[in-house]
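Following this message is one structure expressed as structure tokens.
Just one protein chain is left out here, and the rest sit where they should.
After this line comes chain A, so read on.
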Amino acid sequence: MTSGIEVVITGLGATTPLGGDITSTWDALLAGKSGVRPMTHDWVEKYDLPVKIASQLVVDPTEVLPRVEARRLDRSEQVAIVASRQAWSDAGHDDDTVDRQRLAVIIGTGIGGAITLLTQDDLLEQQGLRKVSPLTVPMLMPNGPAAHVGLELKAQAGVHAPVSACASGAEAIAWAYRMIKSGEADVVVAGGAEACITAIPVAGFSQARTMSTRNDEPEKASRPFDTGRDGFVLGEGAGVMVLERREFAEARGAKIYGKLAGIGTSADGYHITAPDPEGVGQSRAIAASLRSGGIDPADVGHVNCHATSTPVGDVAETVAIRKAIGDHPVLTAPKGALGHLLGAAGAVEAIVTVLSIRDGIVPQTLNLENLDPAVTLDVVAGEPRKIKLEAAVNDSFGFGGHNVALAFTPA
């Protein structure tokens, strides 16, 4: 894609286990806080689940949304709405100058409305058909978060919901890039939303042996690249950014956080859950993001990693980074603090990458105490590192072998 159109970021919004908005999340990340806490749900004991911790929202969306609005939305839709309103307002669009036929919404999710599905199934089992909500389907459908945000903003250039597991949020941003580059939209609200901390996802991930069981030390459980890592910590939240055609943003005098210079996507074709240990597909996605952005690998100072704190995945990613970029970028893995937000992860971490470029600072990888000797790259640990960035890449990978890389540069 070589059109002369540039894609810039004008608004950010998020609600995460570190904070109810962008500023609180970013501050907590730099301060070395963890979002991981014990789960208090009764089903943890009921099913004797081996995992008793999760990375849970600090600000419950039902505290922010009007009661009646909240009751019509699945939790994944609630967080999408919360983050989107922040991003839209942050972009200065409250004055409503965008032609709706030039506005798109793309919000991905990994799992969709699992909480609604399970709650309504319980009602059907226990109380019969009459008690099943007529809103069940719009609440559980994975395009629900995108659809509700699209409806609120009256977006008519398109409303889309990529579903590619833990790459969904990044995939949405990549899709936004393509829509703006191809001239289909001037403004795209894009990101990811996930809220599935409930029994069956926890049980399923547990049975796949992918989650940390460091229940006695919740804040230390998520530790990407550390020798003591034993799996990811399930998280919830949403991240949304407003992307615009540069000329459109400049014409309205918008503040610009940075530029989404290039994107790359690929598929492993290797295994349904395991990453290719040689990182071939991942490195192709990273290389493609640099190529489409016209970025020299030598200029990439930083990679915001997908690293989820699983034994195999973290190392494979560093192999891919080395292959596509070299051994010079400085790495961080925000999941040490945030946990794994699944379909929201790529979006929230893309936002972190943008803020790293804006502020010239890379957050530390929380809980990285002993770097895995198989990792031979420079990973920020202990405290944030100041570094002026000419270009930074954000990686996201998902079950299914989906790989997405987003290459950002300064405004």
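In this text, a contact is a pair of C-beta atoms (placed from the backbone, for glycine too) under 8 Å apart; a residue touches a chain by one contact, two chains touch by 3 or more; residues count from 1.
Keep this in mind: contacts and distances are computed from a predicted model.
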Tell me the UniProt name of the left-out chain, picking from "RNA polymerase subunit sigma", "Iron-sulfur cluster assembly scaffold protein IscU", "Acyl carrier protein" or "Glutathione transport system permease protein GsiC".
"Acyl carrier protein"
Given A:L30, A:L118 or A:L135, the correct residue touching the omitted chain is A:L135
Looking at the full complex, which residue from A:P66, A:G269 or A:P373 touches the chain that isn't shown here?
A:P66
Absent-chain interface residues of chain A come out as 66-69, 130-131, 133-135
